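Encoded as structure tokens, here's the structure I'll be asking about.
In this view, the complex is presented without one of its protein chains, the others remaining in place.
Let's look at chain A:
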Amino acid sequence: MSRRKTERLLNLVICLLATRRPLSAEQIRQAVPGYDRDGDEAFQRMFERDKNELRELGIPIDVVRDPWEDEPGYRIERESYELPEITLEADEAAVLGLAAQVWQRASLAEAASGALLKLRAGGVDTDEPVGAGALELRVDTRDPAFPALWDAVRDRRVVRFDYRGAGSESVRTRTVEPWGVVSRRGRWYLAGYDRDREAPRAFRLSRVAGPVTPVGRPGVVRVPGGVDLREMVGFPEEPAEERVALIRVRRGACQGLRQLAGAVREGRDGWDEAELAFTDSERLAGWMASLGADVEVVEPPDARDAVIRRLKGALS
């Protein structure tokens, strides 16, 4: 934005705020420097663009249509423009300072610091955050799909995107009414109504392939009452059965495994035997395979087979 344009827009904001009666486009043209030298059509185009830019910044411009006038009138109502009076106690301001640091990446980090700046401009003192320096809480939104989905949630707008199922080779197009976004264990999910499956579904943002396209008009999506977003992305917590694996461990190796194991017995031929509690044999197999020739899973058979499968896979 050029300096001249910034000046014109600032003067336009002041002019529309200061006027008690709505001003016609022609009156504005006379009152605001920067418009006067242009032809009628050029002025109209410029004025339209300026109004749009101000609205994009969140500045509410009222259009008043008086039945006695041919032309509409414009003004900015002070109450809808101004930040309401807000005073924060010292402890409240400190908490706010901490909250403003949470977002880690462009879109929301800028929104948060912009908000803080407006509050400070409004006279709120945000001092040192609470427990200054003793805590840093950061939430990342690195998924490329995040900004578009945030916009869709905010604007209550249906979206369409390509999505790859877990461990799947194929990508399918999904059309979703977004209800919300949830971060769980550092991963972002979209929760909403899947129009193709005709059911509520959760989608992991990292599996969204390519762009997110808005479908239809904003304001269409209705979030049903009683929806629990966190519950939608939570995995069903099945009470997993805990089992014990018997592992042969090369003497002197695998210090970590030995510490985590329930019991380690001295065995024969330079090998010890460890008992290790586990619930998911694939998880256990991944860990045991990573330890290579320092361990052998003796039992149970399913865990032993899973390790053999991984090692064969690594060999080929």
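Criterion: a contact is a pair of C-beta atoms (placed from the backbone, for glycine too) under 8 Å apart; a residue touches a chain by one contact, two chains touch by 3 or more; residues count from 1.
Criterion: contacts and distances are computed from a predicted model.
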Omitted chain per UniProt, picking from "ABC transporter ATP-binding protein", "Thiamine pyrimidine synthase", "Cytochrome oxidase maturation protein cbb3-type" or "Proteasome accessory factor C", is "Proteasome accessory factor C"
Consider the whole complex, including the chain that is not shown, and state which of A:31, A:215, A:244 or A:264 touches that chain. A:31
Considering the complete complex, of A:158, A:181, A:245 or A:276, the missing chain is touched by A:181
Where A:89, A:241 or A:266 are the choices, the one touching the absent chain is A:89
Taking the full complex into account, what residues of chain A touch the chain not shown? 1-3, 6-7, 9-11, 13-15, 17-18, 30-33, 57-59, 80-84, 86, 88-89, 91-96, 98-100, 102-104, 107-123, 130-131, 133-140, 150, 153-154, 164, 167-171, 179-187, 206, 223, 229-230, 248, 254-257, 259-260, 286-287, 289-293, 296, 298, 304, 307-316
